[in-house]
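Missing here is one protein chain; the remaining ones are kept as they sit in the complex.
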């Protein structure tokens, strides 16, 4: 941490502050600049809040952080190596990570009935998907919109898992539901709106299933890594980060702005695997293929794509869902891009 | 709802779509424009999702909503009249609403120990505050930062309530904690990061204590009113809306951008009382007085201001906290502005 | 400037870098922290680009600026004193500044014809305005929208000035027009869309008329002060800063987000006078009064308000214009708020 003093700070105040900093266990090193005095703080400052320091003296102009606030999530924590998240599914282990082929998660926004979820599972598996997504509990902007079928939908996901062999990824919205969701899900999703629901993060970090952490609509990269840090610090090392579009001033055509630069940025900062969700990221089926292609070219480890057997009848998110046919065509295009960057599975995944 | 067809839509497709809309219980009225055909949908469309409609035909260009998506929160729901939220405190009833004096809520970010919370309560009461705020459960960006003292802090808030007579406003972060918080709090706060934690909203809407709903960092006015709608629809009519700054591109000096235009906008859209929190809204104590003054001039019904006996030692949010002395001076200035717009209590509030 | 080295930076690279920094005329002071080495650069660093420094070594993690990039615009440049901008108008001198009454600028978005501009001038003067605004050259999003009457409108402004005695504020959009506009205008306005038209800023800084510099829609406070710095550095010290709303994710009700916290932030950073434009800042006449009141309470030095004799017939910006009657009522309310903060002229301005 670096403390920048205001122009004209009295010498005795700098002395007083230095003493106070020492009493906090830090060693302040003073640099006398042309206009300003700067104190470099040597010691364990990673957990300290720069803004809090600013209150130590009215003569402090600003406090700059030198250490990153995230630790377990940082790339340095694993000495620069990528981590991999291994998920056991009926069809076998699936590995998420920088040194593995792109993992594809597909399925409807919400589980509507047995027929549609089983059909979707079969269709997306046939096209090469590795996981089935589908919401049992749905965060909806309106209390009058379809809220998901809850526990009964979990049973349908279990059925789809059984018949297709695909792993299941589904969302937990409230801490009391973690246990029941974890009985069915192979990966627990924390949605964008709950990315800073810290109580949920702590509790989901205290159970064993891998976690898919979606980026909040207004979350900076640092906020997002700190949310992952909550899960890691609670003991669960298996976190996948999913970019799903941020909120910006332009929401007329694409509903969110898919921030694909998050891929190289995260790669440099963290060892955790990266997923991209172009369906929520754009909000419109027509834009999904281009953004899925781009995500692979930019280096994503995984994709999440909404697929619905009949988007016009979907109870939620129809406009951003692909039909199974369109998803199948997209998978063929993704294979070409994926092969060109050596990130596509050489063998058919499922025997 | 209005459906705009693309230029060149075939007549038979417009017919087919009209039939489908009728099968959904709507009456489509066709307008043939110079370039485009438009279908106005007569019927109960308020709950329908415009994006969903877009999937009904590839020839649909856009679907425009005519009805507001919020009902119970809308000003029209009360025929244009403001509602008032009445809170019983040991010192007597406090009324929040457009036709009442500005209510002032003050106190520290978090409850640190009995001495500081009791002292703060006495000090802010002496300056004219009506409620004491103080966090027991704290949403912090870092898992390594102080997380609040939890239940033991609730006991300290109860103690401060008892000795000062002030009502208590404190945050609930997780649905299992609602009951224990509601035993102490006079108003339950839902924080900005949980504004779209819909499970929490439903459960907090199913209990009786009034609710303070903070605006999410990236929540539109409409998102925010829909979050209030969750609480109202669950049966709790006592919701106060608190603007606390939104996230924008400029975070260098003020940490958030306090959106004071939310005051006249909300006034025109909803009957619910409005609060402004200039402490979180700016993140810096030096900017708080100007923004508190402005909020009253713009017509807020209530203010929430962070006050800490010793901001430089605060365990959280010190930089945006006023000292009791500075708060007292601010209250004198607020009285002048409040009187000039006839929104300040004529009598000393507490005998 | 402070250079933070990556963890594990080799000693010889730190040495090499230190030599290179010395060759640039700087004195690097090394602080060896627990994990990282930091170099504090003593010397004339205000003009240096921190990002540029990052390229000096692949081992540099980040470069932090300690000095503010603006100089002439900084409050420190005038030793903490506010500056005042004095404008001669036919009615007498008007002073903009922290220690003067609030100056009110009113008038239509664009000059439509002699009748309307002269009538508006008389009406706003009667209500207490000090300046007439009115566009001759109009920046319009669409090339098919009314673009302003240009030079002929300047003649009408001259006429309105003559008959009312009010000073004129009008926009210059292109550097070749500066001279002709300056013949009529008492204050030259640089619009939000041209805030970083640096060629225009340099040329407008090289002439004598005071300049009203509107904040760009996506300009940070720092960007804005740097734009002012262009004008100041070119020799013109008379710059007024006008907040007119920034672009954020919520544009549904208010078209822009009026950033009133810019008032206390600017006050702490710069000596320049501050103006607020609630008409563009909200885009809707109904929200203008609340925001004008708030701006005065927050400490603005000046207000710009759109007034049109018949907003529904206005050729531009009708929806955000007040009628003369509504403006007159607003001025009475502003007087009350203005008096309560001792920022309203005690005497009728114009005899």
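Going by the order they are written in, the chains are A, B and C; count residues from 1 in each one.
Here, contacts are C-beta pairs under 8 Å (C-beta built on N, C-alpha and C of every residue); 3 or more make two chains touch, one makes a residue touch a chain.
Just so it is clear, the model here is predicted, and its values are computed rather than measured.
*Asks:* Out of all the chains shown, which come into contact with the hidden one?
*Replies:* Hidden chain, whole complex, touched shown chains: A, B, C.
*Asks:* Please pick, from C:66, C:173 or C:211, the residue that touches the omitted chain in the full complex.
*Replies:* Only one of C:66, C:173 or C:211 touches the chain omitted from view, namely C:173.
*Asks:* For the chain not shown, which residue from A:248, A:312 or A:345 touches it across the whole complex?
*Replies:* Touching the chain that is not displayed is residue A:248.
*Asks:* Given that one chain is not shown, which residue among A:42, A:163 or A:294 touches it?
*Replies:* Here the residue in touch with the unshown chain is A:294.
*Asks:* Which one touches the absent chain: C:38, C:94, C:181 or C:217?
*Replies:* With C:38, C:94, C:181 or C:217 as choices, the missing chain is touched by C:217.
*Asks:* On subunit C, where is the contact patch with the chain that was removed from view?
*Replies:* So the residues of subunit C touching the unseen chain are 46-47, 49, 51-52, 54-56, 69, 137, 139-145, 147, 173-177, 193-194, 196-202, 216-218, 223, 226, 229-230, 233-234, 247, 283, 311-312, 314, 316, 318-319.
*Asks:* Suppose we count only contacts with the excluded chain; which residues of subunit A make the list?
*Replies:* For subunit A, the residues touching the absent chain are 218, 220-222, 246, 248-250, 252-254, 257-261, 263-265, 267-269, 281-282, 286-287, 289-291, 293-299, 336-337, 339-341.
*Asks:* Residues on subunit B that touch the omitted chain in the whole complex?
*Replies:* 2, 4, 7, 29, 31-36, 38, 40-45, 62, 64, 66-67, 76, 218, 247-249, 251
Quick note on the criterion: only the chains that are shown with their structure count from here on.
*Asks:* Per the centroid of Cα atoms for each chain, what is the distance between subunit A and subunit B, given in Å?
*Replies:* 27
*Asks:* Calculate how many whole Å lie between the centre of subunit A and the centre of subunit C, each centre taken as the average of the chain's C-alpha atoms.
*Replies:* Roughly 39 Å separates the two chain centres.
*Asks:* Quick check on subunit B: which residues sit in contact with 2+ other chains?
*Replies:* 218 - these are the residues of subunit B that touch more than one other chain.
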